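Could you have a look at this structure, given as structure tokens, before my questions?
In this view, the complex is presented without one of its protein chains, the others remaining in place.
Lettered A, B and C in written order, each chain numbered from 1.
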Amino acid sequence: MEKKDLYNYILGIADNPLILGQRLGELCGHGPSLETDIACTNIALDLFGQTRSYFQYAAKIKGENATEDSIAFLRTEREYTNVLLVEQPNTDFAFTITRQFLFDVYHYLFLEQLQKSKDVNLSAIAHKAIKEVSYHQRFSSDWIKRLGDGTDESKKRMQNAVNDLWRYTDELFHTTESDEAMIAEGIGVDVKKLKNIYYSRINKILEDARLEIPESKWFQKGGKHGLHTEYMGYILSEMQYMQRTYPNMTW
Amino acid sequence: MEKKDLYNYILGIADNPLILGQRLGELCGHGPSLETDIACTNIALDLFGQTRSYFQYAAKIKGENATEDSIAFLRTEREYTNVLLVEQPNTDFAFTITRQFLFDVYHYLFLEQLQKSKDVNLSAIAHKAIKEVSYHQRFSSDWIKRLGDGTDESKKRMQNAVNDLWRYTDELFHTTESDEAMIAEGIGVDVKKLKNIYYSRINKILEDARLEIPESKWFQKGGKHGLHTEYMGYILSEMQYMQRTYPNMTW
Amino acid sequence: MSEDQIKNLEAQFEARIARDEKIEPKDWMPEKYRQTHIRQISQHAHSEIVGMLPEGNWITRAPSLRRKVALLAKVQDEAGHGLYLYSACETLGVSREELYDQLHTGKAKYSSIFNYPTITWADIGAIGWLVDGAAIINQVPLCNTSFGPYARAMIRVCKEESFHQRQGYEIMMTLANGTPEQKEMAQDALNRWWWPSLMMFGPTDAESVHTAQSMKWKLKRKTNDELRQQFVDQTVPQAELIGLTIPDDDLKWNDKRKSYDFGPIDWDEFWQVVKGHGPMNKERMNARVSAWENGEWVRDAAVAYADKQKEYKSKQAV
Partner (left out) sequence: MSEDQIKNLEAQFEARIARDEKIEPKDWMPEKYRQTHIRQISQHAHSEIVGMLPEGNWITRAPSLRRKVALLAKVQDEAGHGLYLYSACETLGVSREELYDQLHTGKAKYSSIFNYPTITWADIGAIGWLVDGAAIINQVPLCNTSFGPYARAMIRVCKEESFHQRQGYEIMMTLANGTPEQKEMAQDALNRWWWPSLMMFGPTDAESVHTAQSMKWKLKRKTNDELRQQFVDQTVPQAELIGLTIPDDDLKWNDKRKSYDFGPIDWDEFWQVVKGHGPMNKERMNARVSAWENGEWVRDAAVAYADKQKEYKSKQAV
């Protein structure tokens, strides 16, 4: 097994909660109600917690003085392999919650499988994370229904967000070379096999929410190969600010 | 004469066009019309051009391999000494143009005096810059009138911007220790003496624009001592991104 | 009720408080007691909510994952404090919407300290250490205040605040023990937050209103100046321990008083900020009002959905 493939594989998992957590972190104190504010912060906390577990493990694999922070903060944009979905902006709460929902359903399915990984570290992380993500999924699904089937205004906003973010869902089921290598080893999850169940779950909840399922078959991709939308550079310039400005210090 | 005072004095001048230019740069391609877009970009170009002249001179004074870019991009937030006014955000075009106007009128008065500086470099820069700033002032004053005396909507927005940004005007006439040292040498401009004429010019144009002159006597300060608003950190994280991420390279 | 009856109730009420019994929402209470508590508890709740903003400003830029997680957790705790303080306040017969409205229209106050900007990462340390430190000194006595829901909320708040305070101090310690730039950052933050922290205890006793009444109701047990002195005496050695200097040339140990003497506070600055003209008053209010206004459609939709669900269920029940 190539050490590099395992390392890349872990980053491909962990960059998603990292960047999604970062997006949620922007909202802290600015949510539509105290309760949603607390819930979104809670999700961010879970996501960063998971990120740390993955990166601590990745740092051990990498060696060379790598740390969870060097991995989180000191890569260039092209080296982040999160999916495009998670970097999309908090345009309004409809976008925030739809982004969350479209990721959560995937995330849960993914962790279910990762629990069965031959890699005991990954399996253990997945085992712990899935409990958290089960809550995330419930939270975001409930809000999808509440807002989809709330007022005319909320329905319009939700449909707009769903239509806009839909194009980023297909990428969740793409694989990189490292992914394929890890799948072959019984370590990685074959996400291609999750696609049908993902869309059937998503569609069920959108139907419950009386939202239309987008018909577009055009999708975006690139994140898994480090090709991001123009939003990513701004996320990183904030996120990396301290580590870049004051290198090699302990915080 | 203290070399350090002259250096600080130059930075105190040049950080204003630097940060204001940066704010205008954000707008490029997003203005209310092609003509205003071009004009605002033009002003940004002038401001960055002036910044370069000042920093090139400052770099010579500083020595130690300092360059215009190390001065522009590699200081920490507390080391930037621009006034708070110029870092305020592009909330809408009313804010953009009011910020510009409140700075331009000061800038012109300041450069008029700086032309008489005993420092031939500063005097030369001022001599060139004042022609540009004379145009800026005309442009922003015209728009103040146009929007102040345009529609009800535009009047409301303008009054709101004027009321909001007013609190940052007083700081323009504060002096630091380095400023005082340079004034004593006949190099620096005694901005305290510009205050009355500044407000009379500003008030005249606001009256022409049928806008109310704010009565508040509460003002903000801090920029000249490197104490900025919370906006500044975000401006810098973008502005410094490349130099911080890829240190010691030629571009 | 006759005036005599009311006087009687009031006497019983005061007696209960004197006996350290808790007043509960369903109990009779004088209107002034109710109003004072609404004012103080809501002001406290508002402070928690507005207090999320200066710290929230550094979440996306926290320098390490560990610190990012801790900061998020801290800001979340503040939201939680806000939540149970609003709940305590609601037991007095005022709705959360009314309370928000008072905040957004400037009728209600919140702690002025949050009108200062967080300029560097060290400010996050300084807020935890100094601002939470000062808050605890103000709040610990409230764990025994007479109004039950408030006292119970404060027990939980104080426990968490004291954790935040230690965390903030640890950030400062790490910086103070770090590189020269880090130490400078820490000292700079202390310089900026020290005096506003002292102002958190309010005007000097000579100018303070409400104190006598508040003492009786156990909303206050010590005067502003006593609490301020306690804060100084507690904090100065902490600063010394990590090699930071309190920005006060007049500060010195008074062996007679067994306490620190300290310099005069700039009350002009205090009143400027209280009156709404601090460095960030406008931005803080804008942020809160925007969050509220932008969230309106979400809250409306949640209500509409709940109504639909109720209707649906009642139809099923038929």
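In the analysis below, a contact is a pair of C-beta atoms (placed from the backbone, for glycine too) under 8 Å apart; a residue touches a chain by one contact, two chains touch by 3 or more.
These numbers come from a predicted model, not from an experiment.
Asks: What shown chains does the left-out chain touch?
Replies: Per the contact definition above, the missing chain touches A, B.
Asks: Taking the full complex into account, what residues of subunit A touch the chain not shown?
Replies: For subunit A, the residues touching the absent chain are 76-78, 164, 167, 216, 218, 220, 222, 227-230, 232-233, 237.
Asks: Under the stated touch rule, tell me which residues of subunit B contact the chain that is not displayed.
Replies: Answer for subunit B: residues 22, 25-26, 28-38, 41-42, 44-45, 48-49, 51-52, 55, 68-69, 72-73, 92-93, 145-147, 149-151, 153-154, 157, 238-239, 241-243, 246, 249-251 touch the chain left out.
Quick note on the criterion: only the chains that are shown with their structure count from here on.
Asks: For this assembly, give the contact graph shape among line, ring, star, complete and other.
Replies: Looks like everything touches everything, fully connected.
Asks: With centres defined by CA atoms only, which chain is the most remote from subunit B?
Replies: It is A.
Asks: Counting only C-beta pairs in contact, which chains form the busiest pair?
Replies: A-C
Asks: What whole-Å value do you get for the distance between subunit A and subunit C if each is reduced to the mean of its CA atoms?
Replies: 35
Asks: Which whole number of Å gives the spacing of the CA centres of subunit A and subunit B?
Replies: Measuring from centre to centre gives 41 Å for this pair.
Asks: Do you know which subunit C residues sit against two or more other chains?
Replies: Subunit C, residues with two or more chain partners: 61, 181.
Asks: Would you please write down the residue numbers of subunit B that are in contact with two or more other chains?
Replies: 76, 233, 237
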